[in-house]
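Here the complex is missing a single protein chain, while all its other protein chains stay put.
Just so it is clear, A, B and C label the chains in written order, and each chain counts residues from 1 on its own.
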Amino acid sequence: MSHPDTTFDRLVSLRRELHRHPEPAWREFYTTSRIVDELEAIGVDELLVGSEFIDPETRIGVPERAEIDRWYETAQQAGAREDVLDRTEGGVTGALAVVRAGDGPTVGLRVDIDGLPRTESKSEDHVPAAEGFRSETDAMHACGHDAHVTFGIGVIESIVNGSAFEGTLKVVFQPAEEVIGGGKAVAESGQLDDCDHLLAVHIGLDHPTGEVVAGIDGFLAVHHFEATFTGKSAHAGSHPNEGTNAIQAVAAAVENLYAIPRHEDGATRVNAGVVEGGSAPNIIPETARFEGEVRGETTELKSYMREHATRVIENAAGMHGCGVDIDAVGDAPSAKSDDVIVDVVEHVATETDGVETVLRRDDLGGSEDATYLMQRVQDNGGTAGYVGIGTDHPGGHHTATFDVDESSLRIGVDVLAESIQKLAGDGGS
Amino acid sequence: MSHPDTTFDRLVSLRRELHRHPEPAWREFYTTSRIVDELEAIGVDELLVGSEFIDPETRIGVPERAEIDRWYETAQQAGAREDVLDRTEGGVTGALAVVRAGDGPTVGLRVDIDGLPRTESKSEDHVPAAEGFRSETDAMHACGHDAHVTFGIGVIESIVNGSAFEGTLKVVFQPAEEVIGGGKAVAESGQLDDCDHLLAVHIGLDHPTGEVVAGIDGFLAVHHFEATFTGKSAHAGSHPNEGTNAIQAVAAAVENLYAIPRHEDGATRVNAGVVEGGSAPNIIPETARFEGEVRGETTELKSYMREHATRVIENAAGMHGCGVDIDAVGDAPSAKSDDVIVDVVEHVATETDGVETVLRRDDLGGSEDATYLMQRVQDNGGTAGYVGIGTDHPGGHHTATFDVDESSLRIGVDVLAESIQKLAGDGGS
Amino acid sequence: MSHPDTTFDRLVSLRRELHRHPEPAWREFYTTSRIVDELEAIGVDELLVGSEFIDPETRIGVPERAEIDRWYETAQQAGAREDVLDRTEGGVTGALAVVRAGDGPTVGLRVDIDGLPRTESKSEDHVPAAEGFRSETDAMHACGHDAHVTFGIGVIESIVNGSAFEGTLKVVFQPAEEVIGGGKAVAESGQLDDCDHLLAVHIGLDHPTGEVVAGIDGFLAVHHFEATFTGKSAHAGSHPNEGTNAIQAVAAAVENLYAIPRHEDGATRVNAGVVEGGSAPNIIPETARFEGEVRGETTELKSYMREHATRVIENAAGMHGCGVDIDAVGDAPSAKSDDVIVDVVEHVATETDGVETVLRRDDLGGSEDATYLMQRVQDNGGTAGYVGIGTDHPGGHHTATFDVDESSLRIGVDVLAESIQKLAGDGGS
Partner (left out) sequence: MSHPDTTFDRLVSLRRELHRHPEPAWREFYTTSRIVDELEAIGVDELLVGSEFIDPETRIGVPERAEIDRWYETAQQAGAREDVLDRTEGGVTGALAVVRAGDGPTVGLRVDIDGLPRTESKSEDHVPAAEGFRSETDAMHACGHDAHVTFGIGVIESIVNGSAFEGTLKVVFQPAEEVIGGGKAVAESGQLDDCDHLLAVHIGLDHPTGEVVAGIDGFLAVHHFEATFTGKSAHAGSHPNEGTNAIQAVAAAVENLYAIPRHEDGATRVNAGVVEGGSAPNIIPETARFEGEVRGETTELKSYMREHATRVIENAAGMHGCGVDIDAVGDAPSAKSDDVIVDVVEHVATETDGVETVLRRDDLGGSEDATYLMQRVQDNGGTAGYVGIGTDHPGGHHTATFDVDESSLRIGVDVLAESIQKLAGDGGS
């Protein structure tokens, strides 16, 4: 199965348009609007947008309302559709498309759609800058989710226009992956509970164009949190004993957080990535906060780290007479790609045009909240897999010069669409 | 000597106007403009504004240019005079007025004029809010420097209109006391080098209306600094070993900074008052900074603390593979009020209307960059003193509900003007 | 009043004998025996030894029984009297002598008698080594308590043989000052409750021979403690997560202990002086302990430090999953010398042979458990003072080369005996 070049040209064009309008987690208003445009153009059997399938209460990592509204207005000015803005109002973004084609099994595909809050390179060596599709917002598609959207659209178009697929296809365009905040909400929507198979996908990951990984594993379970310490302000010169010092508490917490013992069962991680506090050099700081994360090779190891982190943080606060609130701002379990999926993708990839190397398995070594969806499907008796589509990317993921080789878009769509067809066929047999 | 009520009413009105327009350090554009208005109305023999007596290079604690310009525009919109704005452009604020009245000695008076970067209370219990002169800017006169300006204006008016003073009066309206950034610049202007006597003054300090402190001592020498750590960013999940973690370095520095040994020779202080760093929970933070201060009961003790702080900070950086820059952002020595000044003020205060209690000496227990000026005058063979004018203040200094009892304005002007006259008389005899 | 040279020679000889037999806190068996010998030779009206006036339960800083018994045997071998050993058995050392001479007031004198657990210099420059009276035990009289005993003996002899004293004299030979462990026990014996006046004394303190300090103040209140952390042992290589690490807890405690905020009311101190823990480099340490102290310029400041230290230690334990016990091992309040005493001593010293300089007051800057006794007498309505008798000492207190200039022994006895006589006379008038 292959696609006419016109389709491919449209995907490239869509990807570049999205690349110009990157939106961070729970602020993907314009992106959702464009996805709806495309899906309506193709024609799908069911299309749910934002609050039509996501319960706002289940979201994690949601920004302040003023920040959401700022992006809402930006999207409006950029021409986002009012009917889509209504359905995503308050930051309930994303979309779910369903294609029904007979009695076969239900196969899901999950792609994520958000950008990162960082500035894109202006260098002439950076293709989006050189060719005029550099970000026009404060954010950047520095992880290739613009390409992921085109995978989703391309696969639906391929399935709808093809004739071989028998079954139900559900493609979820998931918001807020970068803050590990959307996966749980989509999982809890229950929309994927009837999936017999689920595919998730990522572009790049240091694999070159022409390389495909049939099953990515090694997802570290992760937990993001924010710890806010509250002490008591006082003048540091005249009343040093009257304050309780929130920055001292943060320092004690950070030092001892990194010192949580290693675990014999596997890899663990810890980071204090953002810190902020105090008001003036001569005032004992009343409040200070940090954002951090713990990870584990398994969900159990993540729990081990989380429990120890909580103990450290609470005692650091107590040590310096401060109170502390610890809020979860992101979370994802570990997960594994099932052999049955890996077998299919490996086989399909081997026969796909443009694919030169197929790796059966590789480790991610990072985290990703697709694991919530994979685990949900697996818990319900289905199978799940995470596919890697290589692309030559000049800068690393999350850096200012990240970019994708657009010739990998076609490879991604082909591998995914064909695998989905095979899974429907196999699962239905 | 006393003043007609009309004078007093005008001072109250001026103080309230200044209270509505508080401006932080090196951004006192509107304030300087109003001071110039008043001085021109009174008529002084010499009037130097901003860059006419302050060398921009000697300023410390100067904010970013964009921040200065923002306040410059705000002042412009509030009606600050263009000729004053020209002379203070780029944040070289403040003024110096000279009154020449015969051959007697030169007496200086220093008042500070800046506000604090904090929000003022909106409570109906807070008089400025209830009576309509609450701050209209982002800042607040939370330390009474609005009253200090009226002391300076009132004293000049009193001396100019009186007949008893024989000598030269120099009143400096000093910017940037709150960041300990203006005292050094004024001292280095040399304008006070010929002073035989110098008075500095503060309102409040937990003394009630009707109480005067003839000589305040116990200034802690102080040094403000900013330490900026530079590490190397990396993904905390996939490459934990590739980063060098600036927040870990800050934590190690803060913890060990507070643990600098006490000193047998007297009181020392240390504070990390502001901390900031990192970009995201899952990224090893490349940069982090904190602003802090050390103090000592003597200038030597301040040096002891500063040396140890430098040692701690540099090794904290080295420990975590980071570089660090330590920048001085404020500094003031210790100082003592001379007996000759204290004798005069004590005597004058005892006979001043409205004064109920006179304390000969009291300790500040904090820091203040008037000490630069006091020390300069003392080094040149003159004498210096720091006077406290009590006022009932409902909230503590630097808090959102700080306010002054305006009846203390008249007391302050009377005590200072009469003391200056006496010092000129005594000094000239 | 002066003493025949034979008396002085005997005091020198006694001091040298005691110097050869230094015994640390609660192990002063031989020392007590020698004191009893001297007191019996002089003849006093009442003589209480060890458990006859000290309740064993009130002692603090008592060593292990095996350690006590080792010194008990050493004393026995050195010729300590069996009847004294019986009365001091188990480490209840010290003695109290009472001289009754008519109806006048009761005057107390407190001298301390213990040595320090350190090795004495063998250098030929060190007089005790050169002249053959260097320590023959593991300990050393490195703080001059050997001289203090001779002060007590000399004063009693002087009072008993003189005729001027009318009243009651109580001299307590207090054990365990170096661990701040005996003062409380003697105070709680109640034996000094009827004192109208109390004198305590120290030799040296950086004052030369011929200098006397009439009233020493500036005692820092002090609290010694031992914190013992209990975690869980595990193999650091194979089961790093199974242990809870007592040394990590100690490290967190020590770092944050030094960082207890300074206090505006005056000087504070903190020290972790001894640390010990763990069993092998590859085993997660199950237990670790440290001995430390906090001090304050006032008893309140000591309490402030103690409360904060407790908070830090408990949270350091909690942070690393350990339990902790904090035991008090020494304690003394702050105290002040009363003017009435200082007046008398100052006057007497001025007229004493060999005294060249009299300082009315000076600060100790350290701690001393005579304050328990001073406070007790003051609380009961009496007055108390702490006298300094200068002596040329080549090495600092507590160092291996500390020694006293024996010509100061006579000065000490004369000043104290004459002051006591005056106090009895004044107090009785």
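Here, a residue touches a chain if its C-beta (ideal position, glycine included) is under 8 Å from a C-beta of that chain, and two chains touch if they have at least 3 such contacts.
Please read all numbers here as calculations on a predicted model, not as lab measurements.
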Considering the whole complex, which of C:V149, C:V172, C:L192 or C:A252 touches the chain not shown? C:A252
Of the candidates C:R134, C:H235 or C:H347, the residue in contact with the absent chain is C:H235
Where does chain A touch the missing chain, residue by residue? 255-256, 258-259, 261-262, 264, 267-270, 365
On chain B, residues whose C-beta touches the chain left out of the figure: 238-243, 245, 248, 252, 255-256, 259, 261-265, 284, 304, 311-312, 314-316, 318-321
Missing-chain contacts mapped onto chain C: 117-118, 220, 222, 224-226, 235-240, 245, 247-248, 250-255, 258, 269-285, 288, 290-293, 295, 329-330, 364-367, 397-398
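Here is the rule we use: only the chains that are shown with their structure count from here on.
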Centre to centre, by mean C-alpha position, how many angstrom separate chain A and chain C? 69
Could you state the distance in Å from the CA-based centre of chain A to that of chain B? 50
Distance in whole angstrom between the CA centres of chain B and chain C is 49
Please output the residue numbers of chain B that touch at least 2 other chains, ranges allowed. 255, 258, 269-270, 365
